[in-house]
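A single structure is presented below for examination.
A protein chain is absent from this complex, but the other protein chains hold their places.
Right after this comes chain A.
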Amino acid sequence: MSTLEIKQLRKSYGAAEIIKGIDLKIEDREFIVFVGPSGCGKSTLLRMIAGLEEISGGELLIDGARMNEITPDRRGLAMVFQSYALYPHMTVAENMAFALRLAGVPKAEREQRVRVAAKTLQLEALLGRKPANLSGGQRQRVAIGRAIVRQPKAFLFDEPLSNLDAALRVQTRLEIAKLHRDLQATMIYVTHDQIEAMTLADRIVVFNAGRIEQVGTPLELYHNPANLFVAGFIGSPKMNLIGAVVRESTPGALVLTLDGASLVSVQPATIAAGAKLTIGLRPEHIVVDPQGPISGHVEAVERLGNESIAYVGIGASLPLTVKLPPQSPVALGDKLHLALNGHAVSLFGEDGHALGWTQPQAGG
């Protein structure tokens, strides 16, 4: 049970700086997810925390103690690798007991702890098998079991689900969430999949190109993205991001000209007329409304059973993504009038930062 603190952490390979000064504090028992597009440095940061990569600059503290020079075996962290990295020449039980064996824990206690972990993960029947004779999902559970047995200060996961098929991924995701509740342990979890991040995290850290874009709870990020990158990354289908120009700005109302020349008024705002903005609209916050100010033709419809997704061309560079009820009768080529359903709208300045969210005006 521990806290982790990262201060201005940096990593360079030769001239290339991969991690560009990260500050982050991870509380005890927190489930933190690092999310970001692949190649943005999530694994590198995780491996720096683990001690598997050297820290080029800044400081890593675990429970207040500086860890930069401490080797991985003495940091008290356990890691679950994407490839599982089980020891192929050892049985499941030996794999799980390995760390305890190195630590000189007596045999009886070792076996006891392996048994408990195996029970939690339903691995009891597999304890005598070698990793080669296990399925992907079973190997995954052994890798998690190997971490649990150690009772580490914190768990580190690097894309642990990405080698599993879709159904197993969902199931294992739930198991990891349950594990976190049961163990009450600090967990740091790396993924490029924003759904995993949304479903697992207490707090999400969104990375891009070696920097943190935003830190917050899943819903904070969803409703209050700090910038265009987070807005576009979190949420599926993606948030609509449309260029707009402020036509009128009065204390109570802001009239915008969208790319496609439609009008929406939102409030409140203190932005000068003529300013260029990007407006962010979640697909589920747009509704069909015969009096709606936005109109366009349906370019594609995806029917998912529980909902239908329509892509409406409104003259902007990208079609507007709209989430509709499953039985919605829209068809390809239909002309639709759309309005905002009263939920939050995000506004981003020319520098990509959020201007603070605003409420669409009734009857806009």
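Everything below uses one rule, namely that contacts are C-beta pairs under 8 Å (C-beta built on N, C-alpha and C of every residue); 3 or more make two chains touch, one makes a residue touch a chain; residues count from 1.
The definition used in the following text is that contacts and distances are computed from a predicted model.
A chain of the complex is left out here; the name its UniProt entry carries, from "Threonine dehydrogenase and related Zn-dependent dehydrogenases", "Acyl carrier protein", "Mannitol ABC transporter permease" or "Nitrite/sulfite reductase", is "Mannitol ABC transporter permease". Taking the complete complex into account, A:Ala78 is the one of A:Leu9, A:Val33, A:Ile62 or A:Ala78 that touches the chain left out. Note that of A:Lys11, A:Lys42, A:Arg150 or A:Arg203, the residue touching the chain absent from this view is A:Arg150.
For the chain left out of this panel, the touching residue among A:Pro88, A:Pro290 or A:Gly333 is A:Pro88. When the omitted chain is restored, the residue from A:Ile6, A:Ala99 or A:Ala231 that touches it is A:Ala99. The missing chain lies against chain A, touching residues 14, 50-52, 71-74, 77-79, 81, 83, 85-89, 98-99, 102-103, 146, 150.
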